[in-house]
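This is the structure I want to talk about, given as structure tokens.
Heads up, one of the protein chains got dropped from this complex, but the rest are sitting where they should.
Labels run A and B following the written order; every chain starts at residue 1.
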Amino acid sequence: MRQAMGDLAFRTPGQGFTEITGEVADWLAGQEVRDGLLTLFLQHTSASLLIQENVDPDVQADMLDFFRQLVPEDTSLYRHTAEGADDQPAHIRAAMTQTHLAIPVRDGRMRLGRYQGIFLFEHRSDPKRRQIALHLQGT
Amino acid sequence: MRQAMGDLAFRTPGQGFTEITGEVADWLAGQEVRDGLLTLFLQHTSASLLIQENVDPDVQADMLDFFRQLVPEDTSLYRHTAEGADDQPAHIRAAMTQTHLAIPVRDGRMRLGRYQGIFLFEHRSDPKRRQIALHLQGT
Partner (left out) sequence: MRQAMGDLAFRTPGQGFTEITGEVADWLAGQEVRDGLLTLFLQHTSASLLIQENVDPDVQADMLDFFRQLVPEDTSLYRHTAEGADDQPAHIRAAMTQTHLAIPVRDGRMRLGRYQGIFLFEHRSDPKRRQIALHLQGT
């Protein structure tokens, strides 16, 4: 049993989904561990990690619409408004989704389902630099 | 330290909860690892894993009602409608719940609380075959 740690950074284009499956797979391919468990941990409180369908982009567009409607960007609803109308909704949307993911690995590949992709889900309106801490352990 | 990997498959009866605590415990009982960490990863984007109360079935019935009301099955709300009115809501409900769970293990048993059970939460209307990838590590 051994372990590896790493970091990935992404520039998001504002609210929406950035698929990062390829970047994570590339990092994994560079590690000696072939069978084990991969953990991704997002070091931010206004974005999320999400595993979702990566075939039809409409799935992501509909999901973005849903979260925007569920958690409105209306400053009259919140106390925490100093960083903009999108800031508190971003924290709430992040709380309703995932900050970390763990994915079993076999033969150097993540055991994702056929239609599963890993997404960075940006909740802020402006582009942001987002960092993910990686941890891998196994044999 | 050693690790084990496995798979469990379930046939869900359509929308609702299937408790899988027993099947997971049975798989765990067949492994040599007695103390460690168990990870369950669901290989689908329209169902979830959930740890919830397993005593009163009303808890699950109320939870199902809540998610059905929060994310309506109304095709006029979504772009992604080709697979049926329940498909996009299923993706959204899955995004709001869990795709993976990690549970500490001691003496060959999951360290669940007294009233905690593990559930497969099906979001699609029709019965589906659902696969869970398992990972266990420890001593």
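Criterion: a contact is a pair of C-beta atoms (placed from the backbone, for glycine too) under 8 Å apart; a residue touches a chain by one contact, two chains touch by 3 or more.
Keep in mind that this is a model prediction, so the values were computed, not measured.
K.L.:
Pick out which of B:103, B:120 or B:133 touches the chain that's been left out of the picture.
P.N.:
Of all options in B:103, B:120 or B:133, contact with the hidden chain holds for B:103.
K.L.:
Give me the subunit B residues in contact with the hidden chain, please.
P.N.:
With respect to the unshown chain, the touching residues of subunit B are 1, 35-37, 50-53, 56, 58-59, 61-63, 66, 70, 96-98, 101-104, 106, 111-116, 137-139.
K.L.:
Go through subunit A and note every residue touching the omitted chain.
P.N.:
1-3, 5, 39, 41-46, 70-71, 77-80, 82, 88, 91-92, 94-96, 98-100, 102, 131, 133-135, 137
Simple rule for what comes next: only the chains that are shown with their structure count from here on.
K.L.:
Using mean C-alpha positions as chain centres, tell me how far subunit A is from subunit B in Å, no decimals.
P.N.:
For subunit A versus subunit B, the centre distance works out to 20 Å.
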